[in-house]
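Please read the structure below before turning to the comments.
Only a single protein chain was left out; the remaining protein chains are all shown in position.
Our next item is chain A:
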Amino acid sequence: MKPAPFTYSRPADWPAAVALLGGGARPMAGGQSIGPMLNLRMAQPEGVIDLRHLPDARGVTVSGGRCRIAAGTTHAAIEDGAVPGRLGAILAGVARRIAYRPVRNRGTVGGSLAHADPAADWVAVLPAFPGDAVAVGPAGERRIPLASFVTGLLSSALRPDELLRAIELPVLPEGTRWGHWKFCRKPGEFSKATACVLAVPGEAPRAVLAALDEPPMLIPDATALIAAPEEEASRIVAALPGLDPWRAALARTALRRAVRMAGEDA
């Protein structure tokens, strides 16, 4: 339960951090995902690149209808209202149910997303928003749609020479409805099935089914799911290969409950 030896570096700016990638070094933000993996020796990187002290590592800015959340913004900051408006209220509700407060004080939205554990909360929820992950590499920034960011178990669309810099989400109008359900036998543990529904007035409702050991599944137009949740949830889950019956039951129920909660969300 002690990590294998690794070197530690604390780059002063983003180009320096990008330049340190490769050569067996792993980036670390709050360390709440990689920390346990280091202790369990599931991860044995040669080096750790600490991103916490980079300029603009954390913070939230809103301009032109987009909200940019720096990757190093902690779950606790989001829980405490760092993101304004209706979007902020939705994200605060998600953040509050991530692990435990001492973990949320250190863990970051970008670190969790880039770690790409399919059961992690931001991984499961962010594809519901028509937004982007902002990656930074040797050639500068590029945007990756959140719906295609996580590509598999602990793997993402980030290239080996890129870091996750920020998340950009659309500001949401009042009247946006949100439903979110995750199955945990104990508060704070990893989800066994998560579903969420985002209904922005005047737009097609979106839904995500996640935490099933696979990348999150976006349902880009959830109109049919909302109209007939019983039938549609069964149809959606039946199309997923290889789920144990109990897991399929949780997935169906999570979808139905997320739809119901979005309906009751005023």
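The rule is short, and it goes like this: a residue touches a chain if its C-beta (ideal position, glycine included) is under 8 Å from a C-beta of that chain, and two chains touch if they have at least 3 such contacts; residues count from 1.
Simple rule for what comes next: contacts and distances are computed from a predicted model.
Candidate names were "Dipeptide transport system permease protein", "Peptide ABC transporter", "(2Fe-2S)-binding protein" or "Gluconate 2-dehydrogenase subunit 3", and the UniProt protein name of the unshown chain is "(2Fe-2S)-binding protein". When the whole complex is considered, the residue among A:Arg66, A:Arg101 or A:Arg143 that touches the unshown chain is A:Arg101. For the options A:Ala17, A:Leu38, A:Leu54 or A:Ala70, the residue in contact with the chain missing from this view is A:Leu38.
For chain A, the residues touching the chain absent from view are 1-8, 10, 28, 31-32, 35-36, 38-40, 48, 50, 52, 76, 99-103, 105-106, 186-188.
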